[in-house]
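A single protein chain has been omitted; all remaining protein chains appear in their positions.
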Amino acid sequence: MELESMYQEVILDHYRHPHHKGLREPFDAQVHHVNPVCGDEVTLRVALKGAGGEPAVADVSYDALGCSISQASVSVLTDVLIGRPVSEAMEIASAFTELMHSRGRAEPDEDVLGDAVAFTGVARYPARVKCALLGWMAWKDATARALAGQDREQG
Amino acid sequence: MELESMYQEVILDHYRHPHHKGLREPFDAQVHHVNPVCGDEVTLRVALKGAGGEPAVADVSYDALGCSISQASVSVLTDVLIGRPVSEAMEIASAFTELMHSRGRAEPDEDVLGDAVAFTGVARYPARVKCALLGWMAWKDATARALAGQDREQG
Amino acid sequence: MSLDVAAVRADFPVLARRARGGHPLVYLDSGATAQKPLAVLDAERDFYLRHNAAAHRGAHLLSEEATDAYEGARARVAAFIGADPGEIVFTRNATEAANLIAYSVGNAATSGPSGGRPAGPAAERLAVGPGDEILVTELEHHANLVPWQQLCLRAGARLRWFPVTAEGRVDLSGIGALVTERTKVVAVTGQSNVTGAMPPVAAIAAAAHAAGALAVVDGAQLVPHHSVSVRETGADLLFFSSHKMLGPTGIGVLWGRREVLEALPPFITGGSVIEVVRMEGSTFLPPPQRFEAGVPAAAQAVGLAAACDYLDAVGLDAIAEHERALTERALEALTAIPGVRVLGPLTTERRGGAVSFTVDGVHPHDVGQVLDELGIAVRTGHHCAWPLHRALGVQASTRASFYLYNTAEEVDALADGIRTAQKFFGAG
Partner (left out) sequence: MSLDVAAVRADFPVLARRARGGHPLVYLDSGATAQKPLAVLDAERDFYLRHNAAAHRGAHLLSEEATDAYEGARARVAAFIGADPGEIVFTRNATEAANLIAYSVGNAATSGPSGGRPAGPAAERLAVGPGDEILVTELEHHANLVPWQQLCLRAGARLRWFPVTAEGRVDLSGIGALVTERTKVVAVTGQSNVTGAMPPVAAIAAAAHAAGALAVVDGAQLVPHHSVSVRETGADLLFFSSHKMLGPTGIGVLWGRREVLEALPPFITGGSVIEVVRMEGSTFLPPPQRFEAGVPAAAQAVGLAAACDYLDAVGLDAIAEHERALTERALEALTAIPGVRVLGPLTTERRGGAVSFTVDGVHPHDVGQVLDELGIAVRTGHHCAWPLHRALGVQASTRASFYLYNTAEEVDALADGIRTAQKFFGAG
């Protein structure tokens, strides 16, 4: 079966034992994203810290309902992004998005993506790409809002 | 050419020299019918007379814009229907309608239809059936209105 | 009456293809769209190769032939559901047909059926405006729900609905309070695409009529699978899609009782629907022309007519019985698997062949993925019936749906596949 190449052990581990799960204080922005096909949803919070002028990802916390791919993906995200400067995190998110749209033909860079390379096999299943990206899209959205300070107006 | 079988001499004669053309007084009902495909139109008036209880077609007058088939058909109509008891005229109109929907496969009854049998060939051309029926539909409509006395309310 | 599945399958070349991992394709997604027999593809191609022209838009030989083919298809579809040809409107799909009705009753406030200003009690009875109510059910496919929500937004009307029972059927207990003199339209599915439930449409239609409301039936899952005589449904309007009944994509059908269609103002306008056009305003033709704007989808109509021929040749009753047997087998097999919950009725009584289920501990997407890897095509998600899923307390489900070409072995493969998924994810 090809299943193992899609559901890498890393993915199943994160699915069964998600990291950084739960919504935490403090946070600078919170978003709620939905996959319109299946109703999978994620509520995601971002807290930033200004380290020497360069903002960095202080915390990412979340609550999510969904399939193994969407759950594992957001869990991996927190491992990979927390602690990074925002600019670097954005680059990783872009690399991940690109990887997911590669149809499985891209050579992922493990130095950049860390555990997220495990999702390379998912990219061969276009219908699942949205699952893998759900949390990442939410993170990008929340971070953009946090940076724009929009959260303050929206409460 | 097959044209001659469609455009019978009778049809071309009526087209070039239409009978009973022009709008006349008195009349009991007037209608205006249009062929939505080509804009052909006919304004048609019916005058009835009550001959011993049985109403009859006293006059049919009209003004028409259209192709040879629609023009000739309304001209033939006046020849065939004027003077008949309404019930008989309605039967003739039904027979003509049926003939036109026969796809040219019907055996028309010349005793009933008179010159209108000349349109048998037209029935093989579905797109022209509407042309041939334009005046007849108008006549049926006008006669129904005349019978219902609707004209009085509508002026 | 019985059905020779092997003979049927031979008419559907796609069923012989291999799916993922070289597995034979097990197509259990006919509820989304059906496969097409060669006869349908041949009919469509033959039309293009020999008679293609704009139907109703010319007086030359080809356009006569195209018009005959198109109108012949209308008559064929009418016969298929026991209607008159003049009561059949070709639409883009079932969804467009639902929107046609919703927009038309909204338009009735400003437009008469033939154009101009609305007038008379018929127009008033139809027109939907502020204070009026539209009644649907919580089981509806989005196609028979969202257009009504949007109508209510535009018209200032109110949407109400019958709730769903735990068994996935329409709960009619509140019908007395729900159908009132404010109700303008009662729109209900003939067969749920999720639970398979077949609501008593005739009774619902009767209640609608008693209140002076229009009865609309979503026949998208009904017409492909049962012998339907539209008059027996009691409906005023009923719609369905070609692509779910072996026909081409790109065409759907709206049936309406003649008097109802005659009273409805146009929806989509342009060429072919008009009587007279002036810059200042236009008047409209009687139905069905009034509702078919633009060059029609003649080739698709011809393909749909061929699908009707095919279905009638196999026999709708034989098909329904075949599906019933498959559904029964599936219900038995699935309920026997620990951790599997079927979302609809557990018997085949007043129930069609959509079998949706959840698997404890395995998300529907993951169930579907394992099945796909085994060559088994099912649908995962909310199947365009999100409120129904919410009402049943689940976020999403996996759905197997059956048609005339499916076999008992395929049902067994489904059950085996579910067990494989459970094992893979360490559940069950």
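The letters A, B and C name the chains in turn, as written, and every chain counts its residues from 1.
One rule holds in what follows: a residue touches a chain if its C-beta (ideal position, glycine included) is under 8 Å from a C-beta of that chain, and two chains touch if they have at least 3 such contacts.
Note that the coordinates shown come from a computational prediction; the quantities given were computed from them, not determined experimentally.
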| item | value |
| --- | --- |
| Which of C:29, C:87, C:132 or C:410 contacts the chain that the document leaves out | C:29 |
| Residue numbers in subunit B that touch the chain omitted from display | 1-3, 6-7, 12, 16, 37-40, 65-69, 125, 128, 131 |
| Interface with the unshown chain - residue positions in subunit A | 34, 36-37, 125-128 |
| Interface with the undisplayed chain - residues on subunit C | 13-14, 17, 19-20, 25, 27, 29, 32-33, 35-36, 41, 44-45, 48-50, 52-54, 57-63, 92-96, 98-99, 103, 107, 110-111, 138, 141-147, 149-150, 153-154, 159, 161, 241, 243-244, 248-252, 266-274, 276-279, 281-282, 293-300, 365, 368-369, 371-372, 376-381, 384, 386-387, 390 |
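Quick note on the criterion: only the chains that are shown with their structure count from here on.
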| item | value |
| --- | --- |
| Chain pair with the greatest number of C-beta contact pairs | A-C |
| Interchain centroid distance [CA atoms averaged], subunit B/subunit C, Å | 45 |
| Distance from the mean Cα position of subunit C to that of subunit A, given in whole angstrom | 38 |
| Computed distance of Cα centres, subunit B from subunit A, in Å | 77 |
| Subunit A, residues touching no fewer than two other chains | none |
| Two or more partner chains touched - positions in subunit C | none |
